[in-house]
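Below is one structure, written out as structure tokens, with a few remarks after it.
Just one protein chain is left out here, and the rest sit where they should.
For chain A:
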Amino acid sequence: MWGTRPRRSGREVVNVLYVDFTRYFEECYHVSISETYVRYRRTLGEDPLAIGVVLVALWMAWALVSGLWTGGIRVSSLASLVWDGLLRGLIIGLAGIGLSMTYSILNFANFAHGDYLTSGAFAGMATSYLIAGIGENSVGALLLVGAGGSVFGGAIGIGITTSPIAVVLGALVAGVSTIALALLIDRFVYKPIRDESGIALLITSIGVAFALRYLIQFVFGAGVRGTTAAGSVPRINVPAFDGTFRITAHDASLIVVAGGLMLGVHLLLQRTKLGKAMRAMSDNEDLARITGIPTERVIRTTWIVGAGLTGVAGYMFVLWKGTLGFNDGWLLLLLVFAAVILGGIGSIYGAIGGGIVIGLTASVSVVWIPSEFGRAAAFMVMIVILLFKPEGIFSGRTTA
């Protein structure tokens, strides 16, 4: 019997195996592709939640169209909300890349990620203050980012046009210091328990978040301070049908920085072996290790890329919104989680896309609901995604 069997080429064998496996899978689980489709339709038919989501979407579309038609919603204010949401989304996406990468490669949800962002913002702003204000103010007050109202960002003229060198160096220091911090914390906190479960690491990261956030408060004080010379930032008013909306120089610099960094990460992961190694690791760490991938080095690179982006995101966030407080990163963290989950954990494009969707949701949702619930709406989007498509809307495209 065996002897008479014709020899197959490698590709044929693979095809046969594939067909066999598909049949085996279908037999085992009594499903087929068409059945899956039917099941989806049935879910939509039976699940009251799904109907609810569809109804809400219809109501929102109707309210928007009728609002625009009757003039209850002005086109210019809508454009302004969309613009704000887009920029917010870029920050969330930039910070989300790092969270997504550590989530998929180290396999835990890092609750300290928001506080990395805050650390970057403080380190960067301290640098900017120092460069912009040296000579007229005490070094200590500048390094503490004007703790207790000793120096004001507006007075020393922090801004992309008024002190470009201070801002560029600030952004650089924000990235570098956050990388240093992340590597330090990884070495002493996460590395010793690398093999523990994701939940153990998550709980540990809550400890890191507490320690970091309140150390920042200990050093820099609890007050929220204004950091930029908001009045002297150049702006243009863009006409929009029935009014104008505003674009400032800080909006533009945020877009340049975020876009550039996202492109850079894309190239880094596409053109180097690193992206492939990362994908391999997020699939199966043991397998990656026996294939000869230096897992510890990949982890270190992950932290470097992720933390660098997060630090810069924190700095650009503070430059853009013009205020800085020790709680900023923590308050942003849940939105970043929402973005990462929306985009699919492990996918950097998902994080960027998810960030923009979440940013837009948080800003534009005030058209339909009271403004206090903008963030709540973003959380609801995340919860809905988790319920219906927990693998994310950009699933299937993992890192690079």
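Keep this in mind: a contact is a pair of C-beta atoms (placed from the backbone, for glycine too) under 8 Å apart; a residue touches a chain by one contact, two chains touch by 3 or more; residues count from 1.
Here, contacts and distances are computed from a predicted model.
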Leaving aside the chains on screen, match the unshown one to its UniProt name from "glycine dehydrogenase (aminomethyl-transferring)", "Branched-chain amino acid transport system permease protein", "Tetrahydromethanopterin S-methyltransferase subunit D" or "Cation:proton antiporter".
"Branched-chain amino acid transport system permease protein"
Missing-chain contact, candidates A:64, A:141, A:230 or A:393, resolves to A:141
Taking the entire complex into account, which one of A:72, A:192 or A:260 touches the absent chain?
A:192
Please pick, from A:88, A:113, A:213 or A:250, the residue that touches the omitted chain in the full complex.
A:213
Just name the one of A:102, A:127 or A:204 that touches the chain not displayed here.
A:204
What residues on chain A make contact with the chain left out of this view?
49, 108-109, 138, 140-141, 143-144, 147-148, 150, 189, 192-193, 196, 198-200, 202-204, 206-215, 217-222, 334, 337-338, 341, 370, 372-373, 375-376, 379-380, 382-383, 386-387, 390
